[in-house]
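My questions will all concern the structure given below.
Complex shown without one protein chain; remaining protein chains in place.
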Amino acid sequence: MSLEYTSSEMMSVTAARALENGMTCFVGIGLPSEAANLARLTHAPDVVLIYESGTLQTKPDILPLSIGDGELCESALTTVAVPEMFRYWLQGGKVDVGFLGTAQIDRFANLNTTLIGDYKAPKVRLPGGGGAPEIATNAGEVFITLKHSKRAFVKDVDFVTTLGFGRDGKGRNNVPNIGKGPTRVITDLCVMKPDPETKELVVVSLHPGVSREDVIEATGWEIRFAEQLESTPEPSENELMILRELKARTERAHADA
Amino acid sequence: MSLEYTSSEMMSVTAARALENGMTCFVGIGLPSEAANLARLTHAPDVVLIYESGTLQTKPDILPLSIGDGELCESALTTVAVPEMFRYWLQGGKVDVGFLGTAQIDRFANLNTTLIGDYKAPKVRLPGGGGAPEIATNAGEVFITLKHSKRAFVKDVDFVTTLGFGRDGKGRNNVPNIGKGPTRVITDLCVMKPDPETKELVVVSLHPGVSREDVIEATGWEIRFAEQLESTPEPSENELMILRELKARTERAHADA
Amino acid sequence: MAEFLSLHDAVARYVQDGATVAMEGFTHLIPFAAGHEVIRQKKRDLTLIRMTPDIIYDQMIGAGCAKKVIFSWGGNPGVGSLHRLRDAVEKGWPCKIEILEHSHAAMACAFEAGAAGLPMAVFRGYIGSELPSVNDQIKFIECPFTGERLAAVPSVRPDVSIIHAQRADRQGNVLVEGIVGVQKEAVLAAKHSIVTVEEIVDDLNAHPNACVIPSWAVSAIAVAEKGALPSYTHGYYGRSNHFYKEWDAIARDRDTFTQWLDDNVFNAGGQA
Partner (left out) sequence: MAEFLSLHDAVARYVQDGATVAMEGFTHLIPFAAGHEVIRQKKRDLTLIRMTPDIIYDQMIGAGCAKKVIFSWGGNPGVGSLHRLRDAVEKGWPCKIEILEHSHAAMACAFEAGAAGLPMAVFRGYIGSELPSVNDQIKFIECPFTGERLAAVPSVRPDVSIIHAQRADRQGNVLVEGIVGVQKEAVLAAKHSIVTVEEIVDDLNAHPNACVIPSWAVSAIAVAEKGALPSYTHGYYGRSNHFYKEWDAIARDRDTFTQWLDDNVFNAGGQA
């Protein structure tokens, strides 16, 4: 079975597959939200999705444009105040996975969503930390998904908004009450995981049709590949159909509003 | 107009009159609750009553037996969780008056609801602090009501559960973010207020038919009287009627339950 | 996901001898049925936490389940003393118990901090009170911004919390309504939790911001109809003020109490 699909679809399906049924997932807006809802609509019907707007166990029929769309509240089990969300549900240890996007990521999976350039005189000012700094440390583990490019994948981020493993890979060592941190990064080219020793990101799986050179070309440091480099399984017909329906529904709904 | 009334009724009516319309009052169970609801049903229809069970602006038709009777919730504007009650509403500075009862009170209006005797080997073990320690310091001011007796009014309490003005009268000096403390004590014999300088309780008003000797006899220290000693106004017919109806309704309801 | 168990099995699995147990309910929704099951199963050496240990803890203490009580107000609300608690504290019957006492504000904040995964609660409290002189778990810290001295107490993090609620749906999501006390906090702060409910329904019919505890935050759900009596369940049945008043006479005397316990708890079945 050879299906037609885009690299974006490959990314979303692969990111979705990372979520197991029954997991509790604190979802970032954008790509993570798309992947998490795809998971819920395919292999993981009981995945629990939490958005920082306070919506617990939400089942949106269309993807939210913002983190606080009405759809999230209407389809939620319940909606709590934002301080409660961060205190009881995230910091309280109820979240298995934090699913994040980012503007920049470095070899130790540190994330930058603050700015490009120098803090006092930024070249580009980005939105800021939002929920990420505490999602990344209070969730059991972290999945990250973003498009692969040299601008995004840099050796050292300009600013560590959100801890991956620190600038030396040792940022989580001996810190009490902290999650495992980023356990996988899913892009439109490949899947990366941190090296168990050094915590540097290593490519563990290439998407179909992607070469090592493609990844090297799109990564801002000398990226390493696992000895047992795998090939990411293709999307299934069902996954693609459900993803496309979800996106079409979403587009229609947002065009109307 | 000379009405028949008991000393308990005199105490309740006088305590009720201490509350002004529109005040926000954190109400203790028992005598304070009786007085606060009498105020609400007479001269202070817009007094806001808050009970530590989380019931905000409650208007019970019968007096609650416990601090968390269903009647309190059903007649409340809304009911919040107990941590919120203590954090946002009491500690957050939204309470004008804390209305407390006590087992023991001393000349500096310190309250003891912990025990009689020594902490390690108590003669009588009392219920403990409950909400009082923080009501007394976080409310704008504190009214106290209890029956006058030598057992209750002691020179020094066995244990300071709840701060009045401290064992030396200086317990609130230079403490930031603290309320004025006890501004009046209403008993079945008289009304007392703290001396502006020393903070020792002084009788400012005697109830009708009560002599100085009656108060001296029932107080465990050399009680002082204000130079301008007043006579507490008698209850009105209306106040007595409403108080008696309230108590009769309450008795009937509790007998049924 | 919460597991649906009988009350017997839930207590047998999650309440171990020596455990720290919080059975919460602020006058409303007190988990009496669960407390009686703990007594029937003769659990021992429990550290019992509760803001307002009223007659449910009096019964458990009298039955010999407790070695320590952490509380902020221990009485029979509107009636008087807890005679079994006093007998244990003052005379060591049926066994000596230790007490650690706080104020309500401290315990409410400690439950909040436990639910929030923090090691301690910080609040403006205990000013001028002598409770810190008899409770070494009360400390003071300084605000690094203002220099203000604030109270700190360890958060409450029980081995198991037990609460009673109105209802659960078939997925095990729980609705608590009315005077909600610190029940949600107790469940979220605990390693394990048991929720007894009046009934299981298809749909909770909860409004958008209702106090709903998701199934995945609860260990076990057990149906216990009228499980809060003699306290009450908002929307289901009222409080038996009558029984609270009667309890005073029952609990005053060791023999009367023991007889009551036999008749009403040990020989009153419970669920299989």
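A, B and C label the chains in the order they appear, each numbered from 1.
Here is the rule we use: a contact is a pair of C-beta atoms (placed from the backbone, for glycine too) under 8 Å apart; a residue touches a chain by one contact, two chains touch by 3 or more.
All figures in this text were calculated on a predicted structure; none of them were measured in a lab.
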Residue among A:T6, A:N21 or A:N177 that touches the chain left out of view: A:N177
Of C:L100, C:V122 or C:V201, the residue in touch with the unshown chain: C:V122
Of B:S66, B:Q91, B:T219 or B:T250, the one touching the omitted chain in the full complex: B:Q91
Residue of C:K139, C:K226 or C:R252 in touch with the missing chain, whole complex considered: C:K139
Footprint left on subunit A by the chain that the document does not show: 29-30, 52-55, 64-70, 72-73, 79-83, 85-87, 90-91, 110, 114, 119, 122, 125, 127-134, 137-138, 159-163, 166, 171-172, 175-178, 254-255, 257
Positions on subunit C contacted by the hidden chain, ascending: 116-120, 122-124, 137, 139, 141, 143-146, 148, 150, 152, 154, 177-178, 180, 207-211, 234
Positions on subunit B contacted by the hidden chain, ascending: 22, 24, 46, 48, 56-57, 73-74, 76-80, 87-88, 91-94, 138, 177
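Definition applied: only the chains that are shown with their structure count from here on.
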Between subunit C and subunit B, distance of the C-alpha-averaged centres to the nearest whole Å: 28
Separation of subunit A from subunit C, taking each centre as the mean of its C-alpha atoms, in whole Å: 40
Interface hub residues of subunit C, defined as touching at least two other chains: 112, 184-185, 211
Subunit B, residues touching no fewer than two other chains: none
